[in-house]
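First the structure, in the form of structure tokens, and then the observations on it.
As you look at this complex, bear in mind that one protein chain is not there, while each of the others sits in place.
The chains carry the letters A and B, assigned in the order they are written, with residues numbered from 1 in each.
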Amino acid sequence: MSASAAAADEHYTSTGLNNRKMVFWAFLGSECMFFGTLISTYLIYKNHSLNGPYAHDVLNIPLTSFSAFVLLMSSLTMVLALASVQRDNVRGAKIWLASTAGLGCIFIGNQIYEFTHFVTHEGLTLQKNMFGASFFVLTGFHGAHVTGGVIWLTTLLVMAFKGKLSSKNSLDVEIAGLYWHFVDIVWIAIFTLVYLIQ
Amino acid sequence: MSDAAHPTTHGEHPTEPAHAHPGASEYLRIAAILTVITAIEVAVFYIPAMAQFLVPVLLVLSAIKFVLVVMFYMHLKFDHPTFTWLFVLGLTIAGAIIISLMLLFDAMVRFHQVHPSA
Partner (left out) sequence: MSSVTATATTHVHAKPKSQSGVWSWITTVDHKRIAVLYFVTAFFFFVIGGIEAVLMRVQLATPNNTFVDARTFNALFTMHGTTMVFLALMPLSVAFFNLVVPLQLGARDVAFPRLNAFSYWVFLLGGLFMNSSWLFKAAPDTGWFGYANLTSRAFSPGHSVDFWMLGLQFLGIASLAGAFNFIVTILNMRAPGMTFMRMPIFCWMTLVTSFLLVLAFPVITVALILLTFDRFVGTSFFIPQGGGDPVLWQHLFWIFGHPEVYILILPAMGIISEVLPTFSRKPLFGYPFVVYSGVFIGILGFGVWSHHMFSVGLGPIADSVFAITTMLIAIPTGVKIFNWIATLWGGHIRPTTSLLFAVGFIAMFIIGGLSGIEHASPPADLQQTDTYFVVAHFHYVLFGGTILGIFAGLYYWYPKITGRLMDETLGKIHFWLTMIGFNITFFPMHLLGLWGMPRRIYTYDKGLGFDTLNLVCTIGAFIIVIGTLALMWNLVVSLKKGKVAGPDPWDARTLEWSIPSPPPEYNFAVLPTVEHRDDLWERKQAGLGPIPQPPNAHVHMPNPSYWPLVTAFGMLIFFSGLMLSIYMAIFGFAFTIFGIYRWAFEPAS
């Protein structure tokens, strides 16, 4: 068997496409349904609150715009990381993977600040009203996805430092990238539907 | 949209064929566009005169951002159409469900306002 077919997932496939990449796109299709349902819940419930605070009382547009910008930039660094790996530029890959994970951490930091501020200063909790419940669950699950992404990127970074990342397994980075960009586009939707259209 | 652009040949290569992925300059250009759109979105939010167009303008702008990321950063424009199908199927049904749920709740609330006894 030729050396190129060493990895199990590089065997013959009917479409010529990689199994792991295909399953990941199917997974993202499924994730659309997951976030679609959470967004529906938010949109239905945001005006069901029996008491305040309401969306327009608490949402911090400057901070969230900054978060949205950070996440967009992290998508840029993510594609640059992939491009580096594909050209066997491990040093570049390390830099861009670390930047992506770093930007992800800034996003999470902002979200932690936002949540804490809402709870301590605005009195908005999960139990307070329907806006609070559906807002925290929707954005919280997005934040959990970002956290998972940061852990994934860190794993790749460790692999890079151990010398286990090269153009041969650029697919590992590509799939992590697909996940990361998906988390970004979900935020594009949330930023508009939750923060800007109140 | 993505189907037509660059049909790479498949089936011949058991391993992943190298895509004609765009280079760093292309990625930077997309990032610039995304940043500008985000800035416009926030601006629209703060300009009182735009209030009546706020919803459609924001929906269109964020849809453009969404499509740009999916097509260029997730490479669907350059990749095999199967991936597009897998994603768009979920996306379409999710979108349809968001819209129909909102319509259903709206209709239900209005129905019960008109017919409080029903």
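Note that in this section a residue touches a chain if its C-beta (ideal position, glycine included) is under 8 Å from a C-beta of that chain, and two chains touch if they have at least 3 such contacts.
For clarity, every value in this text was computed on a predicted model and none was experimentally measured.
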Request  = State which residues belonging to subunit B touch the missing partner chain.
outcome  = 11-14, 82, 86, 89-90, 93, 96-97, 101, 104-105, 107-108, 110-112, 118
Where the unshown chain meets subunit A, residue by residue = 1-2, 5, 7-9, 11-15, 17, 19, 22-23, 26-27, 29-31, 33-34, 37-38, 41, 44-45, 48-50, 126-127, 129-130, 133-134, 137, 141, 155
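By our rule, only the chains that are shown with their structure count from here on.
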Key: Rounded Å distance, subunit A centre to subunit B centre (Cα mean)   = 15
Key: Residues of subunit A touching subunit B in the complex   = 4-5, 10-13, 15-18, 21-22, 25-26, 28-33, 35-37, 39-40, 43-44, 61, 65, 68-69, 72-73, 75-76, 78-80, 83, 86, 171, 177-178, 181-182, 184-185, 188-189, 191-192, 196-197
Query = In their complex, what parts of subunit B are in touch with subunit A?
reply = 10-18, 21, 23-24, 27-28, 30-31, 34-35, 38, 41-42, 44-46, 54-55, 58-59, 61-62, 65-66, 69-70, 72-74, 80, 82-83, 86-91, 93-95, 97-98, 101-102, 105
